[in-house]
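Every protein chain except one is present and positioned as in the full complex.
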Amino acid sequence: MTRLKGLRTAAVVFAASLAAAACGGGGGGSSTTADKGEIHIGVEMPLSGTESTQGQPILKGVQYAAQRAGKVKGFTIKVIPFDDAVNGVHDPQKGAQNVQAMVGDTKLLGFVGPLNSNVAKTEIPIAADASLTMISPANTGVCLTKDSADSRFPYDAGCGGLNKQLRKSNPNNYFRVVTTDDYQGPAMADYFLQVLKIQKVGVASDNQTYGKGIADAFTAEFKAKGGQVVGPRNDYDQNTTDFKPFLTAAKNAGAQGIYVGGTTGTKVCQVRAQMNGIFDLSAPFGGGDGIVQDGECVGQAGAFAPNVFASIAAVDPVHVPSAKAVIDGYKKAYPDPNDYTAYSIVATDAGGILINGLSKAIDDNGGNMPKRDGVRKATASTKNYQGALGSTSFDANGDTSVKIISIYKYDSPDPKKANDEPWVAQENFGEDKPTVKTS
Amino acid sequence: MATVAGPLKQTRLGISGRVGGWIFYGVPLVAFLVLILPRLVLNPGFFLQILVFGVTDGAVLALIALGYTMVYGIIELINFAHGDIFTLGGFIGVLIFSLIGIVPGKDLNLGFLTLFVVIGVMAVTMAINGGINVLIERVAYRPLRHQPRLAPLITAVGMSFILEGLMFIWKGPNFIQSPDLLPGGHFTVLAANVDYRSIVLIAAALVLVVLLTVFIERTKLGKAMRATAQDRDAAQLMGIDINRTISATFFIGAALAAAGGILYGFYLHNFRFDTGFITGLFAFTAAVLGGIGNIRGAALGALLIGLIRAFNDGYGRSEWSDVLIFAILVYVLVFRPTGLLGMQVPEK
């Protein structure tokens, strides 16, 4: 019996070593030195409940990034998910606990997250104390990194020095690969005014941090550039089901189009659906990255899906040589259409940048397990990371250098075609005088 | 009065007497004269349009509130799971429609047949949903009937979580779309478009209110329900099968919720696993506003909530809609502690 067992163990070990060799061979050509152990990276997202529509694709995006990286300088990258939803809703207290648990995991050197800016506000101080790198693929609140909105826009974010208060005396540990509300809102405002030639819009939001932020930024820019925001501003609660009173009021006030800040999960595309019967199909509808490239949005909007315009803080993959491989690889690894959203690609880059930082930090530490502060420094010095979003560098605040907003349009009421929708315009806010380019 | 509630135990008027009456009617009157009348005069077409939206929303809410108030009336349980039963009804309806080939975005052009298809599917869904609710009552509430009143409340919250969880596993976190078999088209009154869809929904709610009222007042089972609600022991002594009566109430409540779920889907198209929870909360509010256990009261409360929200969204600032709804609820209860149509019973 014992001999048999021994034999079996030997066989398993042999098979495992074969498999390891095979993996090492295919693992992106990194050094085939001995296994140095594991490095953990966290993913801090609402993974259960309603917001899991965003959280789960992001988790998968990071898992895909780790899979693509394979072994990094002899270390195995392990992705550890942390769920900050309690009773199905993101919970800042749970978020803070998650970060503390991550701080306690000595192998964990950085994490991707969180989804909500209010959760970030509880997490940044804790992570900053521990020099733990965090890269958010979704936070767009201006005040997390900057003291005020971009001075070219009339939008007052009302920060009051929050970015410094959150980090106290610690060096910056918080980075993000998406650009802020103060660019996304204005980009759509410019597009409405300059390309669609719309002078009057009605504006609504889901009355949450992200939705209200971009709706406010849109309103400020639209007015400043000579447009008119008409009708009652609608900041709806989550139990609102009927948007027709608002839409009718906007229509009566002369609105030619509607802009709504929020996400698919907070019913933005249902507002579009209810324009049916009040507005013509040709009346444009604008939103932020909460509704971009999302089959569910098309499903919700139903017959009124065409002429929905959505912005995203990234370069169109068609215009980026490095993007196609990433996107195709991701779709192969996660074929379920629900798993592919705009967020999953952003998350792949966030994960990729973090792993890149790890790799640099390993080198800096002579090939050994790096320190957290080393990872933070290496990540902060990220220059021209080539990913699905184009070439990303971080500025001193931790913000991405890519300040390009792309605008997409839904053409078909078929949810399955949501990812193939045409790119219609982009605006590069990295330039001194940004203009909307449609080709 | 069509009510399934027992002798309501709320006795004293909050602020009673002549002064109370003046205030109770005076404040809404002033509000009407100052806030609403000028708008009606300035733009009657828009006003009427908002009114139509409000009444339709109220009708949809009423479909849930009716079931809520029935269950509450008979066993005095705030059935937190009722909202989820409503969602479940919608989910089952969508499933059955898709089984017979009716999916959103696809027009089968059934013509007059549509009506029969809808009624048929609705009947099946109501039966399934009713059966599920009876099962839930049997498993989760009946064993606790002689226990502290909060115990079934907690199992109701537990059932609500279980139902939501099951629907989450079934359909995921996304909104699912329901087909729309309501008639298209509209007619115009004073520049306001009245959709035929709205008419159908309002008619459905009205018919259900009438049917339920007749059922509770005229039939034997209805009588048994009223007796059970008033005094369970006495009813039992009179030979009423309490368990059967309560099961029947749960069945009817869930069947109503299923009908409501399907009509909600037709009208608003989108559902999610947690849609019913918060909607159910407002349905409960509507039931209390009208007077718990009172069928017509529930419908009236729902109508009021629909109107408040529609007018506030149309004219004012929608972020205050919920605050206004609950403020009016508190206002009504301070002056009429048993709701708008709740009856006053002398102190024991």
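Chains: A and B, in written order; residue numbering restarts at 1 for each.
Definition applied: contacts are C-beta pairs under 8 Å (C-beta built on N, C-alpha and C of every residue); 3 or more make two chains touch, one makes a residue touch a chain.
Here is the rule we use: contacts and distances are computed from a predicted model.
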Checklist entry - Between "Probable septum site-determining protein MinC", "assimilatory sulfite reductase (ferredoxin)", "Branched-chain amino acid ABC transporter permease" or "NADH-quinone oxidoreductase subunit I", which matches the UniProt record of the unshown chain? => result "Branched-chain amino acid ABC transporter permease"
Item to check | Displayed chains contacting the withheld chain | outcome: A, B
Checklist entry - For the chain left off this view, which of A:160, A:254, A:321 or A:430 is in contact with it? => result A:160
Checklist outcome for this item: Across A:53, A:122 or A:356, the one contacting the chain not displayed is A:122
Next on the checklist: Using the document's definition of touch, tell me which of B:55, B:288, B:304 or B:341 contacts the absent chain.
Outcome noted: B:288
Item to check | For subunit B, residues in touch with the removed chain | outcome: 6-7, 9-12, 14-15, 72, 76, 78, 80, 140, 143-155, 157-166, 168-169, 231-233, 281, 284-285, 288, 292, 319-320, 322-323, 326-327, 329-330, 333-334, 337-339, 347-348
Next on the checklist: Even though one chain is hidden, which residues of subunit A still touch it in the full complex?
Outcome noted: 47-49, 52, 56, 63, 67, 80-83, 86-94, 96-98, 100-101, 103-106, 117-118, 121-122, 125-126, 129-130, 141, 143, 158, 160-162, 165-166, 207-209, 212-213, 237
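We adopt the following convention: only the chains that are shown with their structure count from here on.
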Checklist outcome for this item: Given the complex, residues on subunit A that touch subunit B span 49-53, 88, 207, 232-246, 248-249, 252, 264-265, 267, 270, 273, 277, 296, 299-300, 302-303, 338, 413
Checklist entry - Which part of subunit B faces subunit A closely enough to touch in the complex? => result 43, 46, 49-50, 53-54, 56-57, 60, 104-105, 164, 168, 172-175, 177, 186, 193, 195, 268-270, 272, 274, 278-279, 281-282, 309-311, 313-319, 321-322
